[in-house]
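Below is one structure; the comments refer to it alone.
Every protein chain of the complex appears in place save one, which is left out.
Letters are used for the chains, namely A, B and C, taken in the order the chains are written, and counting of residues starts over at 1 for each.
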Amino acid sequence: MEQYAIEMKGITKTFGKVIANHDVNLQLRKGEILALLGENGSGKTTLMNMLSGIYFPDHGSIKVNGTEVSIQSPKDAFDHGIGMIHQHFKLVDVLTAAENIVLGLKGGITIDRKSTNKKVKELGDKYGFDVDPAKKIYNMAVSEKQTVEILKVLYRGAEILILDEPTAVLTPQEVDKLFAVLRNMKEDGKSIIIITHKLHEVLSISDRVAILRKGEYIGTIETATANQSTLTEMMVGHAISLEIKHPEVEQGPEMLRVHDLTCLNSEKVKALDGVNFSAFGGEVLGIAGIAGSGQKELCEAIAGLYPITGGTVLFRQKKDGVEVMENIGGQDAQNIHKKGVSYVPMAFVPEDRLGMGLVASMDMVDNVMLRSYKDNKGFFVDRKPPKELSEKLIKDLEIVTPGVSTPVRRLSGGNVQKVLLGREISFGPDVLVVSYPVRGLDINSSYKIYDLLNEQKKKGVAVIFVGEDLDVLLEISDRILVMCGGKVSGIVNAKETTKEELGLYMIKVGGGKEEIA
Amino acid sequence: MLSIILKLIVAAVLAGTPLLFGALGEILTEKSGNTNLGVEGMMYMGAVSGIAGAFFYGKAAGGAPVGVVAVLIALVVSFLIGALGALIYAFLTITLRANQNVTGLTLTIFGTGFGNFFGDFIAKNAGGSLVVTDGVKAMFKGIAIPGLSKIPVLGTLLFNYNWMVYFAVIVAVVMAWFFKRSRVGLNLRAVGEDPATADAAGINVTRYKYVATVVGGGICGIGGMYISMVSQNGVWVFDCVSGYGWLAVALVIFATWDCNRAILVALVFGALKIMRLYVALPIPSQFYDMAPYIVTIIVLVITSMRESREHAQPKSCGTNYFREER
Amino acid sequence: QSAAESADSASSTADTESTEESTDADAESTDAAASEGLALEDLKVGFVYVGDESDQGYTYNFMMGTDEVQESLGLSDDQIIEKTNVGEDSSCETALRELAEAGCNIIFATSFGFEDYVMEVAPDYPDVQFCHATGYQSAASDLANTHNYFSSIYEARYLSGIIAGMKTQTNKLGFVAAMPYAEVISGYTAFYLGAKSVNPDVQMEVMYTNTWNDANLEAQLAQALIDDGCDVLGQHCDSAATATTAEAAGVWQIGYNTDMIDKAPNASITSARCDWGIYPEYAINCLLNGEEIAKDWSQGLVENAVMLTAYNDALMPEGAAEAVETAKAAIISGDLHVFDTSTFTVGGAELTTFTNDFGVEFVKDGYFHEQEADFGGSSPAFSSIIDGITVKE
Partner (left out) sequence: MSSVKTEKKTPLIRMIKRDEITQKKTWMIRAVAILGALITGGILILCLGKNPLQAYSDMLRGAFGSKVLIQETVKQAIPLLITAIGISFAFKMKFWNIGAEGQVLVGAIGAGYWAFFYAATLPKIPLIILMIVTAMLFGGLYGLLPALCKAKWGTNETLFTLMLNYIALYIIKYLANGPWKAAGSSFPKMPMIHKGVRLSKVFGVHWGWIIALVLVVFASIYFNRTKQGYEIAVVGESNNTARYAGINVGKVFRRTMFLSGALAGIAGMLQVAGCDYTITERTAGGVGFTAITVAWLAHMNPYGMLGVAAFIAVLERGCNQIETTMAIPASVSDLLIGIILFFMLGCEFFINYRLVTRGGKEEQNA
């Protein structure tokens, strides 16, 4: 009988009424990379959290290297050589990289910072990471933080690594780098479980794929024998088309014109630097760029949530019966919003759904009301219209929820996104800005979102789509704007460009077409 | 003039020392992510138990109590009882996840009652007063450090205090070292900043929180003991802590959670407390009394303006940690 | 006891309900009751204290007096209701009303801040006698059922000052004072005058805590005085912190309210103390005999209402006990007046006139008539800072 690095048998875990995992079996071979695949809420994270000691299973057994173990805390997990890199980083902001890495480890009474810094540096070099061990986490970019997370696990001598959606926040280049490191580690004899929703990543990195559906274990297949559609079918339970629709719509009028937009961030550095572009009705304008190139600031500045230091944001509006481009840039969200409902129909789906777009602990009615409660005249709120709208959204968008009065925190990621998008679309906006709308969503949910966006486009809305997956951007967008270092490095026609060209724009500061060509 | 300043500084040191203990205890507690507003209560508990310990030892030893033993007993007992108060708080907030502010306030009520009740009770049974013997009293008086105390000016300024003053400074320096250099200190800071991360790093968050909170309470208890043994010279006085615990909480802010700085700030607070007794300025005494609080607010606002991430309250203070919460 | 008390509150409930109708009838019968007197078994006495005996000072001393009265009059436990820890705010009004409702015929309120509430409640209960210690408002008011009382503690202070004056080696006394007002000023002036009577060179320094009860501040104040060269400390505030600080610094102290020798055996020499049993006994006897209670009552050495507690013999200066006895005899005989204006100056000049807010002239016949019924009543009035005393604020 083969001895597995990890063998989970009959694992069940419930949260209140939710059965997150039901009778799940999973085997990880020594020295392999196993991809864990499943729709949102299928219980992947939960299952892994039981390996890393965050949760304790209700039933079932776990064997590490053939011996049955009880993992009651992350410390137990480390003792068994299991290390996990969580979906949400677990790093202490005010400590340095090295301090985070040695956190919780046994050792001498004092910490010799010099020698730990050296050791961390060496470890980084070994696997090809570039880290500054003395840098404070709060000064780091996302990819740097992830590097620290991985080093943390390696430093502990983990033989078994679990990575929960590590690529969600990385650029394609960074993903390639990460995968190279993972392969290095595999060579080193480590066993790895990786969770990702991106099928091409699954196919390129893994040896085998284990699939969960609605908390149940479906099976494990060799990657070599799999392709995107077989995987999807196992995940969802039936075959689905993997083609993103691209309806041809005649370009409408200019809906939004951003002119010379400049913003400073809290460190007084230019987060946006002279950004110029227009968005037209009936098109999807994709926005690409390495994480942190100013996409977030751009979206928020357009939505009036980010202070503007220079330039204008013009919206198409009716004035005395004539359509004009009106400047509302520089005004705060409240002013924009005051006009917004009756005057400037613009909708915004922010990247941070539960932290910005919605109130996690409130129910759907109160969340739907968030953007419209001010419309009601007087001092009081009227919950009737939002309640009706919520019920309509549940029906139209097939939102899975026990009811309109369930806190949205309890909904799955995909359904949360539907609530948010549904609310924003319900205004009938002229401009719709969506920021990473499918991040963390499974294939099925993602396609539903794409469909919704395309519908808006057909209605003549100017859709601005910020995304990280270039394949998706190329398929869904009509034009793609590439950002680099707070500047627009290029605007290209999606049909006439390639991934490679986009990639070049993404790293070319202020690059013009000539330079690239 | 010089002699007045000298006396002022000496008095400031004496007044600042119990504040320093209270503040150190609270810093340790807050570094684990717990804001324990029960400092006043724990100081009361320590105040009464320290003196009671020394008193009962003196009684048991008959005519000849050994000073050093009495000191040790006072120290240990006040630490333990202060820690007991903190343990109640810890159980409620860490295990039962009760609100930290409310629990702290309740601990203040409880501890004040505890101190005054037992002080009174023991005094009554002892025939009116709870007083330690002369020998024990002597142990808490200034010790002229041989040789050094004779140096002009510096001798008075630095080498004539009771042992608890030096002890407080040592505790502060050790704690500063502990947070900066030691492994456990680093782990503790992580717990206070981000318990979920500390947990995932294999740190036993619950244990760290318990130990820090309970030991912190013990240190507050020692601060209380200072009041009954030094400030009140070994006599139990009703209501003796009289707000020092709250002042200690203010001091924590003023010191920006830094133990070394706390030494200096305790001196400043001590000086503010007794200044009007030595230097008569033509302002109403109430303004003197207000000064520490105003200064604290100013420091609080300035640190927040500077957005200092490191000289600020540990981030998880005020929230309780539950691993499965999301 | 429990049965008796439930009976009480049952009756108090009944009382409450009937109060409104019966007020008029009661008012009419007041005069009759005054002349006939009250039967001892119908007597019920209420006390309102600002603290409880834990303070080992002010309230403790009052409660000792209450015990004396109970014993000397042979009152049963349920004839005395004591309200402890009553604040100087509306809770005082509450306490007074509760006592009146519980059927008390006479109520003693023992803290200065209670007076306003006594004046507030008294009109509602005309047949209940309200006696307030340390206050001043009764005589000027038209409320027949309110009375003020205080002991002439300044006399005992004077005697204790004699000891201090003989004891000091630095000729500098210190005084830890609570609040800057007449009761305190009168007390420390008498203390100083006593010292000066035996030691003409003596000086005194005074500092205020500005609160009745802050043991740490009292200790710090005492230390500041000692740092300034004072070697005998007097005090007028609640705790024994002055005594213990004096002891720790190797100087001496003279206390107030209670004997502090057990707390500072090497520093505390004696304490000036009031006997708070005398007045309640007097007032209750008036009630029992159907006599009027004086509007203002103040008694001192003559009636043994004030005294010095037992001396700490080891610390008594030579000849001090005798000097005290001589002065005491002179005060009792009327030959010696504590505030004899020939013995002190204010701002370099002899005090020739002193009037209070009501226009009463206190200086007459060569001395200041402190706490005399004919001159401003029972509460202390002397509030000048005399030469030789430095107030450090």
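The rule is short, and it goes like this: a residue touches a chain if its C-beta (ideal position, glycine included) is under 8 Å from a C-beta of that chain, and two chains touch if they have at least 3 such contacts.
Because the structure is a prediction, the values reported are computed rather than measured.
Student: Could you tell me which shown chains are touched by the chain that is not displayed?
Tutor: Across all of the complex, the chain we cannot see touches A, B, C.
Student: Identify the residue among C:G37, C:G113 or C:P265 that touches the chain left out of the display.
Tutor: Hidden-chain contact among the options goes to C:G113.
Student: For the full complex, which residue in B:V153, B:V174 or B:M290 touches the chain that was left out?
Tutor: Of the candidates B:V153, B:V174 or B:M290, B:M290 is in touch with the missing chain.
Student: Among C:G87, C:P200 or C:G290, single out the residue that touches the unshown chain.
Tutor: C:G87
Student: List every residue of chain B that touches the chain not included in the displayed model.
Tutor: Considering the whole complex, chain B reaches the absent chain at 35, 37, 88, 91-92, 95-99, 101-103, 105-107, 109-117, 120, 246, 249-250, 253, 284, 286-287, 289-290, 293-294, 296-297, 300-301, 304-305, 307, 312-313, 318, 322, 324-325.
Student: Kindly note down the residues of chain A that lie in touch with the hidden chain.
Tutor: These residues touch the chain not displayed: 15-17, 56, 61, 64-65, 67-70, 72, 79-81, 157, 159, 303-305, 332-334, 336-338, 340, 348, 350, 352, 355-362, 366, 369-371, 373-374, 376, 379-381.
Student: Counting contacts across the full complex, list the positions on chain C that touch the omitted chain.
Tutor: Listed in rising order, the touching residues are 2, 5-6, 9, 12-13, 16-17, 51-54, 81-85, 87-91, 93-94, 97-98, 101, 112-113, 116, 120, 136-137, 179-183, 185, 210, 357, 383.
Rule of thumb we're sticking to: only the chains that are shown with their structure count from here on.
Student: Just curious, how far off is chain C from chain B if you go by their C-alpha centres, in Å?
Tutor: It comes to 37 Å between the two C-alpha centres.
Student: Report the inter-chain centroid distance for chain A and chain B in whole angstrom, where each centroid is the mean of the CA atoms.
Tutor: Once rounded, the distance between the two centres reads 47 Å.
Student: Between chain A and chain C, what distance separates the C-alpha centroids? Give it in angstrom.
Tutor: Roughly 77 Å, centre to centre.
Student: Indicate the residues of chain B shared as contacts by at least two other chains.
Tutor: none
Student: Quick check: what residues of chain A touch more than one other chain, meaning two or more?
Tutor: In chain A, no residue touches two or more other chains.
Student: Which chain C residues qualify as touching chain B in the complex?
Tutor: Interface residues on the chain C side: 54-56, 207-208, 210, 213-217, 219-221, 223-224, 227, 239-241, 244-245, 247-248, 262-266, 392-393.
Student: Could you pull out which chain B residues touch chain A in their complex?
Tutor: It comes out as residues 181-184, 186-187, 189-190, 193-194, 196-204, 309-310, 315, 323-324.
Student: In their shared complex, at which residues does chain B touch chain C?
Tutor: Contact set of chain B toward chain C: 7, 11, 14-15, 116, 119-120, 123, 127-129, 131, 134, 137, 141, 227, 231-235, 237-242, 244, 273-274, 276-278, 280, 285-286.
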